[in-house]
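See structure below.
Omission of a single protein chain aside, the complex is shown with its protein chains in their original locations.
Going by the order they are written in, the chains are A and B; count residues from 1 in each one.
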Amino acid sequence: MPDPSSGTRKWGMVIDLDRCNGCEACVVACRVENNVAVAGADECGKGRQAYWIRVERYWHGEFPNVRASFMPILCQQCQNAPCEPVCPVYASYHDRAEQVNAQIYNRCIGTRYCANNCPYYVRFFNWFDYWFDPVVPTINVAYTNPMRMGLNLDPRRNQLNPDVTVRSRGVMEKCTFCIQRIRRARLDVIKQGGFQSADGIEHVKVPDGAVQPACVQTCPTGALVFGDLSDPESAVSKLATSERRFRLLEELGTEPVVIYLKELRP
Amino acid sequence: MSASRSSVTNIVGVFGNVEAASQATYQLAHSGFSRDNMTVMTAEPYPLGAFATRTKKSFIHYLSLLGGAGGLLTGLAFAAGTALLYPLPTGGKPIVAWPTVGVITYEFTMLGIIIFTTLAFLFFARLPRRQPGLYVPSVTAGKIAVVVPCRGEERAVVAERMLQVSGAEEVYRRDTPARRWDEL
Partner (left out) sequence: MREEPVHISDAQINEDLTRSLRRPSLLFVLVILALLVVLGVGVILYVYMVLSGMGVAGINRPVQWGLFIASFVFWIGLSHSGTLISAILRLTQAEWRRPITRGAEAMTVFTVAMGALYPLIHLGRVWKFYYIIPIPDGRGLWPNFRSPLVWDFMAITTYLTGSLLYLYLPMVPDMAVLRDRSTGLRRQLYTLLSLGWRGTEQEWRHLHRTLGVFMVVILPVAVSVHSIVSWDFAMAIAPPTWHSTIFAPYFVAGAIYSGLALVVTIMWLLRWGFHLENYLRADQFNNLGKMLFMMSIIWFYFWFSDALTTWYGRVPAEFETLRQTILGPFLPFFVTMILCNFVIPFATLGFRRVRTTAVGFVVSLLINVGMYCERFLIVVPGLAHGRLPFNWRDYAPTYVEIGIIAATFAGFILLYLLFTRFFPAVAIWEIKEGQLLRSTRDVAGVKLPTITRTE
């Protein structure tokens, strides 16, 4: 448990399934914020689509009395993450300061072991260089031919978020809890003069609600709430004590910090 | 030992069967030829005592143990040491996780044993050698060669005769530079 007096946080999220209507606005927002590649219809058909947050849809009952239920699933940022120790090169490790499950793209060699060992299926492999070559699959000339590196005219490049890395082929990627936004919020506090320590940026205290990942910011029904679970006064901590709380596949002992709320109906 | 620095005369006897060769070595030993200096070359290993020659005990397995110890320490240094050098937490597990250190240490220990055993073999058997030294190529075709180093003409003649009497198919002399006997 991080020390509450320092700025070290245990970021967490509450997802209220009773509020989620399955609109998938979070999926779109996440894709735009985090430069998640569009794989194309063919690749989707082969199961290669990437979405750092997805809305799983399950049907209940028999036709015509059917009811759909929706479940947004993103990286659960497990405190005992099964994906971390299996990585041979520390591409997947636990960031002590932010208490999130970090993925270092340029260290990743693409064994895909982490994705196999993720019970939530929230790790996505870059099967091709989606951003550099619109025709998939072809031999990628962007890397083999240095002349084309600067001449890539794919217009989708203009849509990229400069705060987030564009992942090359062969590496694993996943939800980061929009760590670029967390860092931005800390920098904002420093800019306003609220922090005078040389301890490092991780110790900057960020006010509750100052950080919102793209999915949370976009959710029209307010089903997603993000904040500091180590601060008992934060909105997310208060929601997390709800009677409706449960965590996904909790029996595996992964200690996720994403908490779902769902009223049990008979 | 340092009497004849320049060269030494070796009497080589090539035998067609093992009984004759064995007999020859025992007779030579009886007449005062050193058991340590005679050399027998064969195409297949014979049980100890088949010839009168004395071989040194093999101490290779002690070096294997040494290699194992070295491997063990290397394994510990890699598995536990490198984790401490750059501690990164993963999966809520300890930085030095002893079960995994055990696995890695085990493999390094085995690798150490394997490498050291091989090196010890090469060292003790004095391999690889650039020049084959005194060698009889027909050995690999099933012959047995007995090499008797002799100091002085008198001894050489004695050895020659004894080899012939024992039934050597071929007896000849070969001079080699005098080094240590066992380096023949």
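Criterion: a residue touches a chain if its C-beta (ideal position, glycine included) is under 8 Å from a C-beta of that chain, and two chains touch if they have at least 3 such contacts.
Since we're looking at a predicted model, the values are computed, not measured.
Residue-level contact of chain A with the missing chain is found at 43, 46-48, 56-58, 73, 82, 85-90, 107-113, 115-121, 124-129, 136-140, 143-144, 168-172, 249, 252. Where chain B meets the chain that is not shown, the touching residues are 39-48, 51, 53, 55-56, 58, 60-61, 64, 78-79, 82-83, 85-86, 88, 90-91, 93, 97, 100-101, 103-104, 106-108, 110-111, 113-115, 117-118, 120-122, 124-125, 127-133, 135, 137-142, 182.
One rule holds in what follows: only the chains that are shown with their structure count from here on.
Chain A and chain B have Cα centroids lying 64 Å from one another. Chain A makes touch with chain B in their complex at residues 79-85, 87, 90, 92-94, 96, 255.
The touching residues of chain B, when paired with chain A in their complex, are 88-93.
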